[in-house]
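The complex is shown incomplete by one protein chain, all other protein chains being positioned as in the whole.
The letters A, B and C name the chains in turn, as written, and every chain counts its residues from 1.
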Amino acid sequence: MHSFVNKPGDSIARSLAGMAACYPNLLRVHFDPDFVQRAQPGRAGKVVVITGSGSGHEPLPTGYVGLGMLDAACPGPIFTSPTPDQLLAATHAVEQGAGVVYIVKNYAGAVFNSEICTEELSREGIRARKVLVNDDVAIPEISNRRGLGAAPIVIRIAGAAAEAGRPLEEVVAVSVRAAENARSMGFATNIETLPRSIHALPLGDHTVELGVGIHGEPGVEQQVEGAEEIVERLMQPIVDDLPYRSGDRVLLLVSGLGGTPPLELFLFFQHIYEFLESRGIVVQRRLVGNYLTSLGRGGCTVTLLRLDDELLGLWDAPIHTPTLHW
Amino acid sequence: MHSFVNKPGDSIARSLAGMAACYPNLLRVHFDPDFVQRAQPGRAGKVVVITGSGSGHEPLPTGYVGLGMLDAACPGPIFTSPTPDQLLAATHAVEQGAGVVYIVKNYAGAVFNSEICTEELSREGIRARKVLVNDDVAIPEISNRRGLGAAPIVIRIAGAAAEAGRPLEEVVAVSVRAAENARSMGFATNIETLPRSIHALPLGDHTVELGVGIHGEPGVEQQVEGAEEIVERLMQPIVDDLPYRSGDRVLLLVSGLGGTPPLELFLFFQHIYEFLESRGIVVQRRLVGNYLTSLGRGGCTVTLLRLDDELLGLWDAPIHTPTLHW
Amino acid sequence: MAQEITLGQLRRWLILYADRIIAEEEQLTRLDAAIGDADHGVNMRRGLEKVRERLLDEETQYADVGAFFRSIAMTLISAVGGAAGPLYGTFFLRAATSPHNGERVDLPQFTRMLRFGLDGLQQRGKAHINDKTMVDTIQPAVEAMEAALASGQSLAVALAAAKQAARLGMEHTIEIRANKGRASYLGDRSIGHQDPGATSAYFLFETAVVALSTPVPKE
Partner (left out) sequence: MAQEITLGQLRRWLILYADRIIAEEEQLTRLDAAIGDADHGVNMRRGLEKVRERLLDEETQYADVGAFFRSIAMTLISAVGGAAGPLYGTFFLRAATSPHNGERVDLPQFTRMLRFGLDGLQQRGKAHINDKTMVDTIQPAVEAMEAALASGQSLAVALAAAKQAARLGMEHTIEIRANKGRASYLGDRSIGHQDPGATSAYFLFETAVVALSTPVPKE
């Protein structure tokens, strides 16, 4: 990946400006501190949902701003959480008196910053709550688990609940339930080849890293024979962890890290689908694409959300963001 | 790009199966010969629109099957046009007596195959017409120009006209007008780095290839200083070619080749937007994302379509495909 | 007798050709990587493996030489892909329409078949000599066959002359600029590289010498 956004600050700001120019009916961008909010403010008196995320994971967070999802998003520098002043400014811009929910991926910096922000807001009399996303089963200790593919899902559930007019504590409760019922794991490819040589590249005997993070945190190197074996090694730990059992209904998200083409994502999806079917797990909703990325890295993350009628209803409710729209 | 779809045939078929499983309400897949068709057939008696394309350019062609766009799509092997038997089988599956329009990117193989197919259909009494897409201004001789970013646009215009119930010759005429008013050019990045080293990578003094094709056809190597300079070198030849003049209204498509993250695409978009604005060219519609790719290559293609009221109306008409939906 | 080509010999020709292409896959792809999209070897192998499979199947029977060429053509068209697939397919499809009778062809008939094929290929591809395509191999080869025929040479001599002309034509593509196909995108930068399609076409004439000048053993 040859990068043009590496000039600190300026390039990211221009990219944000470009995004707002691309979606003038959906987004407004604010600079210094940087945040993106809905072009049309949410219904008066609703709870607002905000998330921050380092840049380089697009469409997270800015691509999820809109009806039924985020009221505002705060992008940080590449792979670095946004700072409390961004969260505060975004909150002041969109909060309506019913409180704010921060969806926070469980990374030290993101957690600390949301705490600092929440402490400040409590001095101002604004009710702020934090919902942690920690779905990555590659980390054994639950309290230490990273937020991965469940982030867009939990944001969606929170956004739908807020859009439905539910009060702060209910929005928090259902979002926490979504987070608790979601599990993820990812892998990354290590060999980089130009597409021109694709025909010459033999399949098999490849090394992939299982259990990587989305900021380049290393995983465990493994020799694998192909897509099917990777799927096996990803899905077994995910399914065993919650666990997801025969008869469970799930939402399945297969998100590329950015550099893996759709052709491969659908190949993985097909193997994953067969894996789940053979265990009696019912895939009720599915998303395949780049929903949470790591710049242009090859690989993907797989996320399951165990559905119940309430979560399914919230998932299916109207949504209109640059990335998701139904 | 570390590839898992290189096992000839089988992996692509599984990927197609995965795509159909992901969009059960939109797509049906057929194997041997391979093609994808709408899950719900188009309105009785309408002209049908079909396109073929080598695999590796996803979402083209399969991601554009659906209401207001393609009735069927024929994916070939990686970077290789599908064969006449695929086109014939797809045509037999969806044709309704009003004729078929093939949208053909101007590559020798694709053109020859559609001709062979058309000759066979004329023996069967089925009216088949071909619309050529040759928008790449990197090639000086117009007759030799490759089809690039205009492909999804021309497909969309043809599909919308067919959906509106227009007869074969009208669908062809408006699609040809779209093709004639579209110009594109692309560039690819050459340096591949792991995202982990992004912070260490200095900006400037990078080499990019200008005027590349989407099958790894080499362009011209250039040293560039950053996004702004690349945009200048891409846009000037595009704008000069038609030419697009002050006051012209355009649709602007910025499509990644697959490996360039959204953050960079929106950065390019912003520079392109400023370039066009400064020349009085009015961007009425915009698409930024991966709409026509080259596996996981870094880089993008930029396409302009000069709009008139008819083209704009067709563009805005209802559409429901895996990739475009409004 | 040796002046006629049997169906068995044609079958052997295409099997030999398939073997040669499969063996040369990498070289063909490497040539295409330099000036095209690095798939000519992959494409040709995919198609000729199918051809080989059908020809080695004892069950496959052909009514006559025309049917044989038509069958090869359909397999190439549906399995090679790229520019080369429909072009080679058209070549054999048109060859099949040339006048011939039954299960063997004599030198005049065979030469005319190749001419028909070449004309069809050029109608399809609009390429002329020196456009740096397979035409640069096939046209000199067909012309050499025609010259040999006109001067009363034997089949073996005619085939050898065709092979020699094909080789020179193929090698000449190194020196010229591409005007057709993907290599034409490079303009002058295409000079200095041998055309992949001209190379795969050369093997057609190279294998013809062995396969068509000697009788098939137990036929």
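Keep in mind that, in the parts below, a residue touches a chain if its C-beta (ideal position, glycine included) is under 8 Å from a C-beta of that chain, and two chains touch if they have at least 3 such contacts.
None of these values were measured; they are calculated from a predicted model.
Undergrad: Check the options A:D85, A:E180, A:E228 or A:E274 and report the residue that touches the missing chain.
TA: Hidden-chain contact among the options goes to A:D85.
Undergrad: Specify the residue from the set A:R146, A:R183 or A:R297 that touches the hidden chain.
TA: A:R146
Undergrad: Among A:G216, A:G298 or A:P322, which residue is in contact with the omitted chain in the full complex?
TA: A:G216
Undergrad: In the complete complex, the non-displayed chain touches which residues of chain A?
TA: These residues touch the chain not displayed: 8, 33, 54, 76-85, 107-109, 112-113, 115-116, 138-140, 144, 146, 213, 215-218.
Here, only the chains that are shown with their structure count from here on.
Undergrad: Per the centroid of Cα atoms for each chain, what is the distance between chain B and chain C, given in Å?
TA: 33
Undergrad: Just the number, please: Cα centre separation of chain A and chain C in whole Å.
TA: 55
Undergrad: Taking the mean of the CA coordinates per chain, how far is chain A from chain B in Å?
TA: Chain A and chain B have C-alpha centres separated by 28 Å.
Undergrad: Residues of chain C that contact two or more other chains, please.
TA: 33, 37-39, 42 - these are the residues of chain C that touch more than one other chain.
Undergrad: Quick one: which residues in chain A touch 2 or more of the other chains?
TA: 196, 198-199
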